[in-house]
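Structure first, then comments.
This view holds just a subset of the chains, kept in their places.
Naming follows writing order (A and B), and every chain is counted from residue 1.
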Amino acid sequence: MSQILKGVYVILPTPFDEQRRIDFASLKTLVDFELNAGVHGITLLGILGEVTRLSDTEKREITRAVVNQVNGRVPIVAGTGASGTDLAIMYSKEAEEIGVDSIMVAPPRLLKPNDDAIFNYYRDIAKEVHLPIVIQDEPTTYGVHMSPTLIARLSTIEKVDYVKLEDAPTPLKITAIRNLIENKLGIFGGLGGLYFYEELLRGASGIMTGFAYPEILIHIYESFTTGRRDSSRNLFYTALPLIRYEAQPLVSLAIRKEILRRRGLIKSAIVRDPATKLDLETLKEIDELLQIIKQRSP
Amino acid sequence: MSQILKGVYVILPTPFDEQRRIDFASLKTLVDFELNAGVHGITLLGILGEVTRLSDTEKREITRAVVNQVNGRVPIVAGTGASGTDLAIMYSKEAEEIGVDSIMVAPPRLLKPNDDAIFNYYRDIAKEVHLPIVIQDEPTTYGVHMSPTLIARLSTIEKVDYVKLEDAPTPLKITAIRNLIENKLGIFGGLGGLYFYEELLRGASGIMTGFAYPEILIHIYESFTTGRRDSSRNLFYTALPLIRYEAQPLVSLAIRKEILRRRGLIKSAIVRDPATKLDLETLKEIDELLQIIKQRSP
């Protein structure tokens, strides 16, 4: 099996203007920045893209805009999961038609956990699309816990080629999955990069995250994959204060949008409601962290 | 304050054909049946309508079809809640334009409970619409627990005129809310009618539920509101075996669709996946219950 997707995939946030409409100009700026920074791929319509707060039309428009802007330079992964199988199939087919390279499918919310229902959901979606599928293992938002055993079982479905982990502790989960199915799935880490170095050590193919300094993650990844582990680890440790700061629940996206705004990449840091607002102290803490990251970066 | 909505509001299921596409012919048959049965109003795009498994386009089409078919004969309430405020406003405005009489708004999912966020959500939606709003208090699906104190606070928002309860025990919650704000909100019971008689005793304005024999609920309601409490209670007790049977978690909707199919109102009992399938024993139990309900009905 050939796993083409690997490396640092940035999860795109959705920039909004002051009226909370999609700011497509900023979206294009952001895409170009990420590509110039050297990301290996782009993931859109993830939690970080506020996918649960976008209309079907908005999702299509974002997908089209990003596909056009990327223009084949790197692979694009689109989030297409839904509460129901039919809706997920519809989103998946639309994304395929627009021209993404892979779909990332979150499990459906279930009142009661049920491995068979989840298996059937992925199987039924896989039947209807021609693209490789990334399992989105994100229990915090979707409330579904996928065991390594279930993920191994999902890997028997044709086209299910990747898993993207947000289920902490990700390092142990990578090892548990690989003990069951070796490299049958390409594994992407997550959690904002908090365990990126360990994820790579354990055999991750890369990471998908919305960290606002993708160039640092790329450095870490490339040092690691070219055998310079000490260098990779040192870069990682240097970035940890900010990685950790961005990883705070509830405010993670707001912090990232604020940093992207300061970097001149998006016009407004607005997050769609309901959203926890950054307080003044957070803005000051961001000041301090960005100063330090600039001093300490190579 | 004038609360116009009261009585038995049936929550419409969404009929699908064997390819799981919306079956609009059955939808119209169903609407006519409900109106002939004498329901006081119709609620669409609730949990029972599989709203979380419909595309935005499908939601609009269902709303249009029902508004056309009802043609002003009874008030229509449309579910328009969403994970985010902007999306809920969009759904609400669309429903208003199509011509519904009220919107029923579920709270947004939140990683952490937060009364202020919920208040702001309802306040922001109320600013953008002209219709009366029904608070949908449904913690099982949405994971949000609204205390009587919060509901009382929401009632201070102009246009928030009703609450529909699914938070057991509903009888005590009705009393707790009325102790705080008397009749400021019209209160609809739920839970499939399992406590309908007690809800009425406690001052409910009516019920919203998808029980497959709306004519029985109407009988109970009209006996009650015309002062024949013993008769109302006896009718209620007679219907309890079926009410209780339909109220089973996970399979409630599938049981109702199966009964509606047997009553000749919809062509197929299909529920969109992931869904727990009825087993053979359930089909037999439905046989027995329907025989008895026919014998015992007045």
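Keep this in mind: a residue touches a chain if its C-beta (ideal position, glycine included) is under 8 Å from a C-beta of that chain, and two chains touch if they have at least 3 such contacts.
Please read all numbers here as calculations on a predicted model, not as lab measurements.
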Whole-assembly copy number, given 2 chains displayed: 4
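Just so we're on the same page, only the chains that are shown with their structure count from here on.
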Whole-Å gap between the CA centroids of chain A and chain B: 37
Complex interface listing, chain A residues touching chain B: 20, 50, 52-57, 82-87, 90, 108-112, 114, 117-118, 120-121, 124, 140-141, 143, 249-250, 272-274
